[in-house]
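For this view, one protein chain was removed and the others were kept in their places.
Showing chain A:
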């Protein structure tokens, strides 16, 4: 190529490099929407002698680029040489847009036996693309069989207009965040659909849901559902429990389906939008009202209009089904919204095919799956509840406390951690009083009351400890006295042992990536309300082995709790559906192919991704 072309391309590449992240000039920038590499940098062909009679052709393929398996060819003089076997890790690529094809990443090689009669240079043909970027025209290179020099036989016209247009500065999503995303994220529904059709997709999501049902995301739903059933008082039969839990679960599944529809149409992740102070506040109030009705407060002196309004929800067959459904709906969207992974899968499918119906149906199936254990619980549970009398009142009141706890847990996403701790203190002391911690027991008090009092005193003690902790500025209900016992100020979560840098804006993200200084980066998208994230923080990121591995990464935390426009922009440009998502990024800002972790993370999946990045040994 004329040196002018090389220069203009180099300048363009440099500009992107500087704009995106301050990488060394030699860095290969492979950005979606950015300037693709010149063809000989994307696919470096070199030739070496192999024995007496052969030439070994070796292609080094830049990260994020691939060569088509069926487009290799070699001719010498006028004769086509049989294309020798290609040595490389051929992967089949099947995308609705592309049709099936086999491609090579990283490198591929072939040994060409030289005929005795033929002479002249080998003419080598190949063709490839940049992942999610461009496809190159067929490439021809000459290999001199004596010197093994690789040359370009084509005389390209000089790029006289190259200076007229530049790469966008922040136009490409890759450049806005400084990260180039890999193009292979997901396709879950697509591959399921190929394997077994619609039934396979729905069945798989149903199963996926059942598995999710045993994660902490769904745990809060058991007491909520139990509370909804207990509100029925004496009249609960297995059939009634089944109906109520079915209503709850159907509403939950509908909410999940709705998530898919809304996300497909608006690009907004509804569950994130609903983590707004208003929605959380409203749901907290809802739970407080439910709690009050469980305590029997409505039979006391509330205005009759209130009692009627709320009573309508809670009484009568249809009313109670509706209120169970309302709880199911809010549970799905606000209480335990751990559907990032399946939602991401469904959205990729919807984006690729425009088939909103199947995407939403998959999420509905997921919700049903999540609900199957709940239905079983709701149907069998009532048998375990005592039938009549004062007992029933106690059970109802106990669930009142469950609802209050839910309300505090929800509202703690909005208020300072110390204030939440204070609320928990009040709650524990209230529970203690209700359990009879401060009632005097006669010598002939039954064991049941003695047990309750013991539990109450324990609760009171915990409440006092929490209150002291809150007053000292602690924020972890499990370690309320950390500020008094040790000098570890601030968040006591073990995850803090890993030094995550916070990034809230695209600019901060770029700075954060640049600060990696040649180290690969790990972007961890998380949020306060994300239960799965909390699990990852406590059980994965606190593991010493994990910590020592991740310490080799430049760690960046994207806390999207506030759901600001900046955060939404980052998520959009990284194609992140929601937290938790972990993205492994090379020093040049290129996401490592096939390493993204969406949803629950285990040590095994984390190791696999770290290994696949090839970024750290």
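We take it that contacts are C-beta pairs under 8 Å (C-beta built on N, C-alpha and C of every residue); 3 or more make two chains touch, one makes a residue touch a chain; residues count from 1.
In this text, contacts and distances are computed from a predicted model.
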item: Omitted chain (choose from "ABC transporter permease", "Peptide/nickel transport system substrate-binding protein", "Protein-disulfide isomerase" or "tRNA-specific 2-thiouridylase MnmA") - UniProt protein name; value: "Protein-disulfide isomerase"
item: Candidate in contact with the missing chain, chosen from A:140, A:426 or A:608; value: A:140
item: From A:111, A:148 or A:162, residue that would touch the chain that is not displayed; value: A:162
item: Sites on chain A contacted by the missing partner chain, in the whole complex; value: 5, 8-9, 32-39, 42, 68, 75, 78, 95-99, 101, 123, 125, 127, 129-130, 132-138, 140, 153-162, 164-173, 176, 267, 572-573
